[in-house]
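The other protein chains are all here in position, but one chain of the complex has been omitted.
As written, the chains take the letters A and B, and residue 1 is the first residue of each chain.
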Amino acid sequence: MRYAMAVDTKKCVGCSDCVVACQTENNVPIGYCRDWIVEVTDGTYPQLEMEIRSERCNHCDNSPCVRCCPTGASHYSDGGIVLVTKDMCIGCGACIASCPYDARYPHPDGYVDKCTFCIHRVQKGQNPACVEVCPTKCLYFGDLDDPNSDVSKVLQKRKFKTLIPEAGTKPQLYFLI
Amino acid sequence: MKEELIVSGRMNYKVDPTLHIWGWEIPLYLFLGGLAAGVLFFAALYYLRGKDKEYQAAVKWVPMITPFLLVIGLIALFYDLNHKLYFWRLYTSINLQSPMSWGAWALLVITPLSVVWSATYVREAFPFWKWPFAWLDTLEDFFIKNRTVLAWIMIVYASILGIYTGILLSAFNSRPLWNTSILGPLFLVSGLSAGAALIMMLSNNPLERKRFSQIDLMLIGIEIFLIIHMFMGFRASTEVQIEAAALFLGGPYTLPFWIFAVFLGMVLPAFLEIWELRGNHIPAYIPAILILCGNIALRFIIVYAGQSSRYLY
Partner (left out) sequence: MGQSRREFLKIAGIGLGGIAVTAPLINWANGSISTDRLPAEDFISRTPTYCEICFWKCAGWVYKNEKNDIWKIIGNDDDQHCNGRLCPRGTGGVGMYYDEDRLKTPLIRRTIDGKQQFVEASWDEALTLVAENLAKIKEQHGPECVALFTHGSGGKFFGDLLNAYGSNSITAPSFAQCRGPREVAFMSTFGEVIASPERTDIRDTKCLVLIGSHIGENMHNGQVQEMSDAIDKGATIITVDPRFSTAASKSKYWLPIKPATDLALLLAWTHEIIYNEWYDKKYVEKYCYGFDELKEHVKTFTPEWAYGITTIKPHIIRETAKEMANASPAVIVHPGRHVTWYGDDTQRLRAVAILNALLGSWGRRGGFYNPDRASIPSFPHPEFPEPKKTWRDAHPGLYNLASEVVANDICDSTIPSPDRACNFKGWIVNGTNLIFTLPDQRKTLAAIQSLEFMVVIDTMPMEITGYADVVLPECTYLERYDYCRTDQNRQASIALRMPATTPKYDSKPSWWMVKELSKKMGLEQYFQWNNIEELLDWQLKQIGSSLEEMQRIGVKNFPRTDDYLYFGDGEDIEFNTNTGKIELFATDLQNEGFDPMPVYTPHPEPQTGFYRLNYGRNPAHTFSRTANNPNLTDLLDENTLWVNPIVAKEWGLKPGQQIWLENQDGILSTFAIKVRITERIRHDSVYMVHGFGHTEKQLTRSYGKGISDTEMITNVMTDPIMGGTGMRGNFVTFKLENPHLTKKEVAS
């Protein structure tokens, strides 16, 4: 089992619905977020191109954040989902410094928090909150080992990229281009 | 024009560590750790080489400070934790891949070790010292007999601690500036030179002072070599590492790094020591303090600059 997510940059309009939905679903405190939107515009008027990406933890196959965690709070869970166990986290920030994607933040309660791929929903056979809400249906989630999962199917027929592959983290968030 | 914009979220230093997750605590912790490692290393080294009579400061007196250095360091680390109540979790697991983890363990071993080591010399320092309980006397005798064993353990753990202070950072390959194998040796060496400097400063034996200023001279030489080597490495490396290096070559950290860390912290004291070795008199504490300050500067600058260096995508 290997959970992954694909983001269709050709459809994403950067509305941030995924950000709010995550915030309400997971009770992320106001002022923090587990996912965020990046908009890149290139060229000069009127020869312009724009890419919009909804970003979050990449649930890397080879995660520096898990490696550097001194307590084992950061760990791999079902299907390679990278999680933080609140009451094992000492809040040393090592994982935050180690993440090339800046996907983690120190929760005001002290522990470090990040995207969980909504494991609590996934375990019930539901999609993550952000995937479920996206008005353009540009987020695809599922098990890469299952060729019929939404994410497998879309990755089979579309060109895609990952972010900072050179960091060697084996990210599991794919951007359709 | 290329415009990269974070439309929502993450515009928040709590979320984006490029706006510093680590403040003063970690660099201080690294400095004290390195310093203590240096001192204990030399103490063990010269004891094993049977020089405890010549180099009394190195072997006997200065190590007595290290327990305090280490404890202050630990306090700084503790202070940095956001989830303090769970501090003990550090000791419920060993993660070999996490420098934080074995750094914590190394400290757990070496801190008591430094206490024991110092304790075995307490009577020499204060002849009339009395242990409150008799069993402590027997314990003392036991350790004094086995000083050699202690020394061996200590030299190993001192090295671990020393290297650790550098590895801690270089383990984070997400920060291009830290992503270099040289940081480990560099911090080890600078830790040693700090230790040597402290000994040199506190020793009242000219011979010992001379010895350690020679050692320091050598260590500083190595440091400068490593630094040059490090930058050459960056320049020859990827886009991002070239950018990372730029932080020190024209970038915001150029002045602090070259002036405080390199010139005042290495080059100038080196000159002063050469000067002194040539027979002219310079109060030992001047180069020593310069080296110690340079050491602190180096760690602060590397920790801060490292955090602001990142992959761009």
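We adopt the following convention: a contact is a pair of C-beta atoms (placed from the backbone, for glycine too) under 8 Å apart; a residue touches a chain by one contact, two chains touch by 3 or more.
Since the structure is predicted, the reported quantities are computational estimates derived from the model, not experimental observations.
Colleague: Which of these touches the unseen chain: B:T92, B:N205 or B:T254?
Modeller: For the chain that is not drawn, the touching residue is B:T92.
Colleague: Of A:C115, A:C138, A:L155 or A:L173, which sits in contact with the chain we cannot see?
Modeller: With A:C115, A:C138, A:L155 or A:L173 as choices, the missing chain is touched by A:C138.
Colleague: Name, in rising order, the residues on chain B that touch the hidden chain in the full complex.
Modeller: 1, 3, 7-9, 88-89, 91-97
Colleague: Which residues does chain A use to touch the chain missing from this display?
Modeller: Spelled out for chain A, the touching residues are 1-2, 10-11, 13-17, 19-21, 23-27, 30-31, 33, 41, 43-46, 48-50, 52, 61-62, 66, 71-72, 75-78, 80, 83, 85-88, 116, 119-121, 123-124, 132-138.
Here is the rule we go by: only the chains that are shown with their structure count from here on.
Colleague: Taking the complex as given, what residues does chain B use to touch chain A?
Modeller: 1-10, 12, 14-18, 21-22, 77, 80-87, 89-90, 92-93, 95, 97-101, 103-104, 171-175, 238, 307, 310-311, 313
Colleague: In their shared complex, at which residues does chain A touch chain B?
Modeller: Interface residues on chain A, with respect to chain B: 14, 16, 19, 31-33, 35-42, 44, 52, 64, 67-73, 87-94, 96-100, 102, 104-106, 109-112, 163-164, 166-169.
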